[in-house]
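Here's the structure we're looking at; comments come further down.
One protein chain omitted, others in place.
Think of it as A and B in the order they're written, each chain with its own count starting at 1.
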Amino acid sequence: MTQIQDRGREVNPPKWEAQSQTAIQVIRHSSGQGQLATEEDVLEELVALHLLEGPPAGVREALAEILAAAKTASDDLRETQDQNGERRYYSAQFMTEMYAGLLVRREGDPLHLIAEIVRENSSLYPRPFPIGGFERMPFGMGREEIRQCLDRMAGLDAYQDIAQTTTSAGNTFLYSRTFLDPEYAAALAEWIDVGQYDNP
Amino acid sequence: MDARGMDRGAAKQTLRAAISELAVSRRQFLWVSGISIVGMSALGPGLTSVAAKPVLIMERANGLVVSDPTKCVGCRRCELACTEFNDGKAAPSMARVKIARNLNFGPKGISAGQRGQGNWGNGLIIQDLCKQCPHPVPCADACPNDAIVVQPPTNARVVDAQKCVGCKMCLKACPWEMMSFDSDTGKATKCFLCNGTPKCVEACPASALSYVSWRDLTGTVPPRAVRLAVVPPEKAALCDECHKR
Partner (left out) sequence: MANLGGWAGKVLRVDLSTGRIWTEDTIARYKEYLGGTGIGYRVLWDEVPADTHPFDPGNKIIFAVGPLAGTGAPCNGRTAITTLWPTCWPKPLVATGHMGGQFAAELKYAGYDAVVVEGKADSPVWLSIADERVEILDARPLWGQGIRRATVEISQLLGPEAVVAAIGQAGENLVPMSVVMNSYSHSAGGVGAVMGSKNLKAIGVRGTGRLRVAGPKGEWERLVKLHLSLLGANNQHVVPDSPQPWAEYYDPGSRWKAAPGRKWGAAAPPIDTGTCDPHNLNRMAYRTNNAAFYLGDVAWKYTVRGNGCTGCPIRCHTMIRVPAAAAKYGIPETGQNTCGGLNFGRSFFRKFPDGPRGETAVEACMLGMYLADDLGLWCNYSQLQRDFQKLYYDGIIRQKLGAEEFKLYPWDKYEKGDPAFLFDLLPRIARKEGELGTALGLGTGYLLERWSLSEAEWKRDDDLQYWKLGHPKHHSAEDAGQCGVVINTQYNRDPQCHSHVNFTRNGLPIAVQKRIAAEIWGAPDAVDPVKAYTPMHPTKARMAKWALLRKELHDSLSLCNWMGPWVASPLKERGYRGDDSIESLLYSLVTGDRKSRDEMDLAAERVFLLHRALTIRGMGTREMRVRHDTVPDWVFQDPAGKAPFSKGTNRMDRDDIALAMDLFYEEMGWDKATGAPTPAAYQRVGLTDVARALGEKGLLP
């Protein structure tokens, strides 16, 4: 607040708070919907509520300040960067850093997305990841799209660690050879897909 | 002047005058709490004149717990929350939200067999809830001690345990059989909306209960029992003030 006042702008304190709070709400709402908020999202709402107007350059600057202030005013607002280096925002009340990272990756190269998810599963839990999992939200990829990605990955150096295993139920799982050896991955996939249900 | 442009003070004065004319022995308790112009005007334009006003009319409730039967999963945590968190005991038989009686076969009971509702029928569990009735309030009207009163700020109809003598007339009066009786205290009890944060709503793991603004469900929810009006004679005489022409 003091910053703005020092610049000699006559911003009404209640309006300033409203701007900050609106930004916080937009970001929290997006996060609650499972989305990252863009600066555009925040701007749109501020304009709709007549909380921000003026020449584009001034508006951009003001927006940046509002977002900075919003982060200070709340303890749950977080910032990340998307594939183009643009700033994206989320609320830790509704979204974890890992999920935000996943959303960022989802917007980028699907090959990279697949690889990162598979490597993460293979190292963290550890377990292979079912191909069908990429059809489900939040990935929402088509079966053909996934197959094409995997075909391309097979020919690229960067993805040589990504491998497949198929269970007795006919479902294919992906794993990273960096973290799981083939027999282990196959056994784990069989356990996830068949074994767990036979041992309820 | 209040928001409606009514002079409440003046109206109350006139009411007192009107009552003093009534030859009723126990006139103090006839000041059922929450007498209001709004309540009276609900009865229609012909009754807005101040002379000889009825005094049984309760202010409308402000809130209500409503239910979605398609979401009820039959866990009965609402019944448990109601009695454990309010009365310190697990006593679903006196819960003020009632699930158990509809759980297996639905409101029609055992005669519905496997063709009704509930776990043995189509799965639907009807949650029975107090409608916080507008005038006439059957449980309040039935009470010979006027122990059922309006409790601000929710204006829920509440049993005043100090006044209740445990006669169970209110249990007989409610068409939806929503009154409960606490055999440990010997008093009737009923849904009092937990002073605005109903514990049943908080406890439901399926979001099947909600706390909303009051609306009149007395005409939409079928009664469980056919009830004749149960009103002590002294009160019945007062009904004549409005209803006898």
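By definition in this document, contacts are C-beta pairs under 8 Å (C-beta built on N, C-alpha and C of every residue); 3 or more make two chains touch, one makes a residue touch a chain.
What you see is a predicted model, and the numbers here were worked out from it, not measured in a lab.
Although one chain is not drawn, the whole complex shows that of B:Asn62, B:Asn104 or B:Asn145 it is B:Asn104 that touches it. Contacts to the hidden chain, counted on chain A, fall at residues 31-32, 34, 94-99, 102, 124-127, 129-130, 133, 136-138, 169-170, 181, 183-188, 191-192, 195-200. With the whole complex as reference, residues 70-77, 80-81, 83-94, 100-101, 103-105, 109-110, 113-114, 119-120, 122-123, 184, 199, 202-207 of chain B touch the missing chain.
Here, only the chains that are shown with their structure count from here on.
Centres computed as Cα averages put chain A at a distance of 50 Å from chain B.
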